[in-house]
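A single protein chain has been removed from this complex, and every other one stays in its place.
For reference, chains read A and B in written order, and residue numbers begin at 1 within each chain.
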Amino acid sequence: MTEPLLSVRDLVVEFPTRRGMLRALDGVSFDIAPGEVLGMVGESGAGKSITGAAIIGLIEPPGRIVRGEIRLAGERIDNLPPEAMRRIRGKRIGMVFQDPLTSLNPLYTVARQLIETIRVHLDMSEAEARAHAIGLLDRVGIPAAARRIDDYPHHFSGGMRQRVVIALALAAEPELVIADEPTTALDVSVQSQIIDVLKEICAERGAAVMLITHDMGVIAETADRVAVLYAGRMAEIGPVRDVILNASHPYTSGLMASIPTLVQDTDRLVQIPGSMPRLNAIPSGCAFNPRCNQAFERCRIEQPPLIDVAPRHAAACWLAEEETKNDG
Amino acid sequence: MLAFIIRRIVQSALVMLVVALVAFALFRYVGDPISSMVGQETSLADREALRTTLGLNDPFIVQFGRFIGNAIQGDFGISYRLQQPVMELILQRLPATLELALVSGLAAFIFGVSAGVYTALNRRGFLSTGIMAVSLIGVSLPTFLIGILLIWLFAVELQWLPSFGRGDTVALPGGWTTGFLTSSGRQSLILPAITLGLFQMTLIMRLVRAEMLEVLRTDYIKFARARGLSNRTVHFGHALKNTLVPVITITGLQLGAIIAFAIITETVFQWPGVGALFINSVRAVDVPVMAAYLVLIALIFVIINLIVDLLYYVVDPRLRVERGAARH
Partner (left out) sequence: MSDTKTPSRLFRLWDSDIAYSFRQSPLAIISGVVALVIILAAAFAPLIAPTNPYDPSSLNLMDGFTPPMQENAFTGSTFLLGADNQGRDVLSTILYGARISLFVGFSAVIFAMVLGITAGLIAGYRGGWVDAVLMRIADVQLSFPSILIALLIFGVARGFIPPSQRETMAIWVLIVAIGLSDWVQFARVVRGATMVEKGKEYVQAARVIGVNPIRILLRHILPNVMGPVLVIGTIGLALAIIAEATLSFLGVGVPPTQPSLGTLIRIGQQYLFSGEWWILLFPAVTLLALALAVNLLGDWLRDALNPRLR
């Protein structure tokens, strides 16, 4: 197996608050191979965005990484000095945010924001950068890019702005793009277009994508592998097909059951009862146990580790251990 | 754009008309203009004749029209107290007030914005905490107490700076007198300028700090960081400009406030300006001067408001399309 592009090991992120430490991420580990699309799903507050922020080194203070490491192409990046990390942002790791309406500085033209970003990372003259920027806008599907580049963000529709955001994130040809809910704020009609543009352009440049979303449908269509987060912990990770067809964590099964299009058996179309615990009130043992209808004694006492259920497919569930035992 | 400006100008004219009406009512109905012009021994018939010649028996609207006509030509009558044309009195004192307002306004803006940006960027720093604490006292401290405090410290105890007056002035062509050109003039300016500017400075500082903190939390700032732009570019290229958009409005209005607060400062420092003239007129119920000051100050405010609106328009590209609708 080739060396992973991104490797996250045992990542723990905490936020000190007045009522004690909140553990937003608790021992999350995963890899992303070069050119791979990893989907990351979970409810809001599960730690998806924090994971993205941790990788790009922009966790909002007072939050901080207390344990674990993040490697980009084998090199540790979680403890780099700020200036070195800044040079990685945009150049080697690009990021696309959720809301295109607020992601762009309203007071500057698209040209200025693009050229500025390009020239920070690439050795180009103003004119070269502008030409490069027009090329990028053209590539992400902005019609009449050469003319529209001098427009202000508010001249563009939401979908068009998200294309601009993608162009900005990819301006310096990063090896990894973190897309944090890139379509959630958009009109349903343009969501798939944006995902397509993102996927195509990354594929053609060989960039890996970490796609954060709570939409299993998008994951199913786009991702190679999927990671499921629950209450700051990795619940399940594996190839998309495997996870969808053979969900090994009851939480994942529940997620799948809540997607109508993927389920034949309409009887199973149910919401998972209850809600995710607050981060300051995570139960002992498996974080999911109060909502799990298959929970047993051990789930309430001991936190399950990730257990391999199939090649490259693992789940943090004691049931998975039972199954593998029975199989073996 | 043009419609917006015209609407603004019409509104301003309306405000001026209302102010003129108040000034006229004051002028016309407070006391008897005749008795302030003639001696005790004038007969009733003579008084009545004088009334008619002066047009005081004309219908209200005619008199008001004449008042406005005279006001536009700068004729506000004769001061009861000083027996000089009001406009002459005001023009003599205007340079002193404007120079004071200019210096303190500039100082307040420069120091206010710098301190605001500094405290926003170094939120938990030792110096920031200190600045914030002092500013809280600054907002609660009445202007005249600041002036007295400064006089006590720098004029009485240290004897570094003069405690009253404007120092030596130089007459410039066009009837303007300036204190900028003599060392005693410059020294005399320091304490009044600090007194006048301090409150505005704390106000601008707190506003800039609050706005800047708000802007630093926005998505476009996070996105700018995620693109690898340097802190310098993010703070001063992106955040500061967005901070200044709302700050401009308030700051513009502060300029008007400075001219108004000059009344207090001029009284404390016996500064020979328009404010001191006004306060003496209020004490002596010198109506023509009060009326003229009212109109003058309203005019200055209206003009500043107009300029601020236009400036807003220039700075924020969004308004160029939405025609000022976003302000409300």
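As a convention for this text, a contact is a pair of C-beta atoms (placed from the backbone, for glycine too) under 8 Å apart; a residue touches a chain by one contact, two chains touch by 3 or more.
Quick caveat, the model's predicted, so the values are computed rather than measured.
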| item | value |
| --- | --- |
| Contact set of the excluded chain (shown chains only) | B |
| Option touching the unshown chain, where B:5, B:56, B:161 or B:279 are the choices | B:279 |
| Option from B:62, B:106, B:136 or B:307 whose C-beta touches the chain left out | B:136 |
| Subunit B, residues in touch with the chain not shown (by the definition above) | 15, 22, 26, 29-31, 136-137, 139-145, 148, 151-152, 156, 163, 253, 256-257, 260-261, 263-264, 267-268, 279, 281-283, 285, 287, 290, 294, 297, 301, 305 |
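One rule holds in what follows: only the chains that are shown with their structure count from here on.
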| item | value |
| --- | --- |
| Whole-Å gap separating subunit A and subunit B, where each centre is the average of the chain's CA atoms | 53 |
| Subunit A-touching residues of subunit B, taken from the complex the two chains share | 218-220, 222-231, 233, 237-238, 241-242, 245, 315-318, 321 |
| Complex contact set, residues of subunit A against subunit B | 56, 58, 86-91, 94-95, 97-99, 102-108, 116-117, 120-121, 152, 154-155, 165, 168-169, 171-172 |
